[in-house]
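Heads up, the thing below is written out as structure tokens.
Here the complex is missing a single protein chain, while all its other protein chains stay put.
We call the chains A, B, C and D, going by the order they appear; numbering starts again at 1 in every chain.
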Amino acid sequence: MDIATLGGLVGGFALILWGMISGGLGLTPFIDAPSIIIVVGGTFASFFIAYPLSKALGIGGIIGRAFKNPTDDTAGIIAKVLELANTARREGLLALEEAVGNIQDDFLKKGVGLIVDGTDPELVKSILETEMGFVSERHTESKGMLDTLGAFAPAFGMIGTLVGLVLMLQQLDDPSSIGPSMAVALLTTFYGSVLANLIFLPLAKKLEIRNGEEMLVKEIMIEGLLSIQAGENPRIIEEKLKAFLSPKLRSAIAPAGGGDE
Amino acid sequence: MDIATLGGLVGGFALILWGMISGGLGLTPFIDAPSIIIVVGGTFASFFIAYPLSKALGIGGIIGRAFKNPTDDTAGIIAKVLELANTARREGLLALEEAVGNIQDDFLKKGVGLIVDGTDPELVKSILETEMGFVSERHTESKGMLDTLGAFAPAFGMIGTLVGLVLMLQQLDDPSSIGPSMAVALLTTFYGSVLANLIFLPLAKKLEIRNGEEMLVKEIMIEGLLSIQAGENPRIIEEKLKAFLSPKLRSAIAPAGGGDE
Amino acid sequence: MDIATLGGLVGGFALILWGMISGGLGLTPFIDAPSIIIVVGGTFASFFIAYPLSKALGIGGIIGRAFKNPTDDTAGIIAKVLELANTARREGLLALEEAVGNIQDDFLKKGVGLIVDGTDPELVKSILETEMGFVSERHTESKGMLDTLGAFAPAFGMIGTLVGLVLMLQQLDDPSSIGPSMAVALLTTFYGSVLANLIFLPLAKKLEIRNGEEMLVKEIMIEGLLSIQAGENPRIIEEKLKAFLSPKLRSAIAPAGGGDE
Amino acid sequence: MDIATLGGLVGGFALILWGMISGGLGLTPFIDAPSIIIVVGGTFASFFIAYPLSKALGIGGIIGRAFKNPTDDTAGIIAKVLELANTARREGLLALEEAVGNIQDDFLKKGVGLIVDGTDPELVKSILETEMGFVSERHTESKGMLDTLGAFAPAFGMIGTLVGLVLMLQQLDDPSSIGPSMAVALLTTFYGSVLANLIFLPLAKKLEIRNGEEMLVKEIMIEGLLSIQAGENPRIIEEKLKAFLSPKLRSAIAPAGGGDE
Partner (left out) sequence: MDIATLGGLVGGFALILWGMISGGLGLTPFIDAPSIIIVVGGTFASFFIAYPLSKALGIGGIIGRAFKNPTDDTAGIIAKVLELANTARREGLLALEEAVGNIQDDFLKKGVGLIVDGTDPELVKSILETEMGFVSERHTESKGMLDTLGAFAPAFGMIGTLVGLVLMLQQLDDPSSIGPSMAVALLTTFYGSVLANLIFLPLAKKLEIRNGEEMLVKEIMIEGLLSIQAGENPRIIEEKLKAFLSPKLRSAIAPAGGGDE
């Protein structure tokens, strides 16, 4: 569970609720079911026009992903790659076959499998980079779906407010109703803003950051696998892979054992 | 028929209509023929200035495309390519000539034809990529036309509202008419927003997504055709092409039969 | 004459005028000479700061271009290139020298000239691509000038409205003048919006589309010329060049006559 | 002196002043020292946070550059390069050493110097392109500084207006002061708009255009120098360099004299 995502959402809504209640009128002036239906419904109506059904229906899973912690652990992956490098150095590339069983990550497993099969290095690189590219493309599309929702929500907020204003302006003869009518009209703009700025857009950003981290891990794996295949010294490999890390993270990695030329 | 496009449009308009009617004044306050004419007419006037006549007149077909289901079926295409690979492997490249007849897709057919003709691999790649590039460019232009409409519609909504406000402000002496006049003035902004956010912009997005899917299919075809021409093992080809798919879709593909080296 | 540009402009203005008049007050409330002067003058003042005098003064010609029909005819150019290819195939590259006289297009003429002179293919490509790149750059700059005008016009519309509002707010003591004063203040915003959305921005878009078409034609010429120089089979050349066209346009091209190896 | 920059600024301000005065209240309602201080001061406060002191202090010189005419004369530079090409052709590369003295442009002088020193062509190209790249980067940074100012000015205009509105709303009990108070509150928005749209943004655009022209001249020089070093025929060099020019400018260049192979 990603505590930051959950905490941000809970905290943000708590703050807004507190702001509402502190006005002394309770929550009633802020809740208007038709307004909610128009904003949420209109946003998703446009969303379903914009995306093919099979993709649009996956939005729940996409949002869910932003609440889960990523399983990628950069330092751990580098350690794993260096372990494989040492094994390959000492016992040859074929010895990696046994190691495949212990690898959790599908991408790394696939790469090691290709090496063990004696696939041409150029082809290994091309297959892994193609896969990485398409994973990134799918993530970017997921992020784009949340961005699209974040763009339509305020638009339907404004559309709802325009409907409310037109209704209010046609009934100006009862001055006492002007204020409340206008307040209700503004609610859709309010809902649209909150949906966009507290839910859709921050979640989109989180998916983008996560994708960046995952791609970094995959880049490290590719770099490491190709170095292993090329029979490079594990010490050099360690040097190369650590360049992918921030200085803070580097110290967390134990030096590769062997690697004596 | 793309159910999502149709459903989203119908649902979105139903929601907005419901929001209007729930105000208790019926639809009358929201319908003003001159306002509709100014927004729609002005938007298309600018659209015709922006695009050459031959292209601008094709907007109907472009909008229609977003309502049709794409015929591309990624998994099916990969299966087809693998079938061709197996045929080529067993019976030689020339055996593909007979297979051409069974291919529905023009792009794949053309590619197979080039291979059968013994065209140089570099030239095959260049011809197919040029064609793919131009298909994508035409799609992007189509999407751009809807984006342009989506940008002009709110602009003419605002222009209409300014005209209405000027008229209203010149007749402030009759206070009872202020409300309704202003309501009418706001209608063009409302129409412009709905046109942009419920029609033009979501449709533009759908065309963009569709283009992405089509280009992916074409990339798979090119990759597969070049591998077939290079005489690669169908099992390797399958591995390569599956990298283009999401994990979910991969399982849908039956393993390539032969491919025994 | 580009009918779409003219028709769009005339139609757009007619619609807006009709919207004004249908308010029953005639055109008087919408015409305010000082407002027009401030918006148009201010927009062009900033425009002259933004662009060197020699370029800024060319804006008239740039706008004029959007009203003329392009002379490029993609299908015709392909036919011409294929004709040259057949000539070269049958009679050798030098035979193209006579053909140069019949070529209207300066770019194609120059390319054929370079081939006849026996210029190195790499150099032919480099010279033609450099020229094409700079033509595109000049067109993009022209489009950018209209975009700049389209960005300054609404800005000066708002500046004019702010001036009007300040004047109005200083004279609130005469309530009967508030409405008309505010109406006049809004006029500059209105003028700025119309200038941008009915003139500058659509014209900029048209120039962009035109440039795209012209660059496509030039790409076709370069591809064709290099193929001719390489002595490729006219049938292959035709196949290559047709990849640049949309399927609809392809059927319009008669198959290249000879080309029998 | 760049007449367009100066004329645009003077003309733009004259128009706005005329618009103010034509309201019949003189300039007094438009001048409010604290408002000016807040907008200008706040804009530059953020500007100094955004840029390192040494760069921020150079903003005066950067603005000044937009008022000076560029010294680059594309046609003149091409003529100069062709002259050098002819000299090199007739008397050898070393003969260029004497010509160095007559060259005004530092960049061209440096390039000729490198050639005379017998530097490797690849290195000549790399040194000159690196220098060109960094000149362009510095220019882009200068333009970015004006763009930043152009973004902060309206923001501080709005901040000032919000301050004014809050003050006005707290003193609603004196109705006669509402108008003037609100007028003053709007002044900061007005100042911010004028600063951005009549000064910062157009000046940024001019620097961008100027940079484009200067880079074009430098590209021509590099292309020419490398051709001279490669011993190419001056006629071919002329053909190559003219491709950088618009057709209008090309006729202004006298044909290169010699160049007979």
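Here is the rule we use: contacts are C-beta pairs under 8 Å (C-beta built on N, C-alpha and C of every residue); 3 or more make two chains touch, one makes a residue touch a chain.
This one's a predicted model, so the numbers in the text were calculated from it and none came from an experiment.
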Please identify which of the visible chains the hidden chain touches across the whole complex. A, D
In the whole complex, of D:41, D:64, D:231 or D:247, the residue touching the missing chain would be D:41
Absent-chain contact - pick from D:6, D:99, D:163 or D:216: D:163
Can you say which of A:86, A:130 or A:197 touches the chain missing from this structure? A:197
Tell me, which residues in subunit D touch the chain that this view leaves out? 34, 37-38, 41-42, 44-53, 55-56, 106, 119, 123, 126-127, 130-131, 134, 138, 141, 148, 152, 155-156, 158-160, 162-167, 169-173
In the complete complex, which positions of subunit A touch the hidden chain? 2-5, 7-9, 11-12, 15-16, 18-20, 22-23, 25, 29-30, 66, 70, 176, 178-180, 182-183, 186-187, 189-190, 193-194, 196-199, 201-203, 205-206, 209-210, 212-213, 236, 239-240, 243-246
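Note that in this section only the chains that are shown with their structure count from here on.
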Neighbouring chains shared between subunit A and subunit B, ordered by label: none
For subunit B superposed on subunit D via Cα atoms, how large is the rotation, as a multiple of 5°? 145
For subunit A paired with subunit C, centre-to-centre distance based on mean C-alpha positions, whole Å: 40
Would you mind listing the residues of subunit C that make contact with two or more other chains? none
Line, ring, star, complete or other: which one describes how these chains touch? line
